[in-house]
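Note that one protein chain is taken out, while the other chains of the complex remain in position.
Now for chain A:
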Amino acid sequence: MVFTIESFMDFLLSFLPAVVINHVLFMFGLVVTSAFSICMMKQMQEDVNVPLTEISNLPLMDKGNGCSFSAVTSTAIISSVIFVITLILVRVLFVIYCSSRPMSRRAQKPVSTLIILGSGGHTAEMLDLLAVLQKDRFYPRFYIAAATDNMSLQKAELLENSLAAEKGTPITNAGKFMKIYRSREVGQSYITSIWTTLVAMILCNGPGTCIPICAIAFVFKVLGIRWSSIFYVESIARVRRLSLSGLLLYKLRIADQLFVQWPRLQQQYPRAIYVGRLM
């Protein structure tokens, strides 16, 4: 099912630029709403034009009566539903189209960042990456890890404390930069976590915890609540095949940029970006 969605999206994205689709949609919406309004007005006119003396002579409402009320409602409902679905679909395509291109404006201020940590090897690679990111460009930084994983948050805390020590800021300020959440079950905690840390950017590299978070961030993008750029770095252990998280984020185009560490993956997945080994 994933593959048919992907090929459908590929088809639409290649066929028409999303901007044009946006305009086509609004034309379509306009047409539908106009048709609906005309229908309603016709109905009202028919009602108004009947003089009081003739009320008893009015034909009973039945299917033969053209613009009868029940027909209008069902047309209205059906066209509204189609309209809303098309609207959502086009908005999704538009979001995907915009996400795949770099930001058009130069960055004016620091980018709030959510870093999703996973077990063991994932955390090691993520810390390697964080070491080379300019700290003044990416703050405040929020770290999130699974409830069962204690080591990762400790390591992140060590990193942040050492950074604070370097800069000379008091260690308590490192706490200001960094909030740690423990994702419990999928559902309420994820949504509240994301809501309270509406970030400009999400960084993840593989643990299963990143899929629900990235999906929710994508929904927020579509609904216009918050635009988050999602960056996914596939693990160094993935040489020939993407992990399940990577595959989903790639195929459904949820990640803005997906990085791979081995050239064979870039050949297999052309939209992925080859960056060499991190470790």
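Simple rule for what comes next: contacts are C-beta pairs under 8 Å (C-beta built on N, C-alpha and C of every residue); 3 or more make two chains touch, one makes a residue touch a chain; residues count from 1.
Just so it is clear, contacts and distances are computed from a predicted model.
**Q** Determine which name in "Glycosyl transferase family 28 C-terminal domain-containing protein", "Peroxisomal membrane protein 11B isoform X2", "Coiled-coil-helix-coiled-coil-helix domain containing 1" or "Serine/threonine-protein phosphatase with EF-hands" the UniProt entry assigns to the undisplayed chain of the complex.
**A** "Glycosyl transferase family 28 C-terminal domain-containing protein"
**Q** Hey, which of A:32, A:114 or A:236 is the one touching the hidden chain?
**A** The missing chain is touched by A:236.
**Q** Extract the touching residues of chain A with respect to the undisplayed chain.
**A** Residues of chain A in contact with the hidden chain: 102-107, 111, 120-121, 124, 128-129, 131-134, 137, 201, 203, 229, 231, 233, 235-241, 243, 256-257, 259, 261-262, 273, 275-279.
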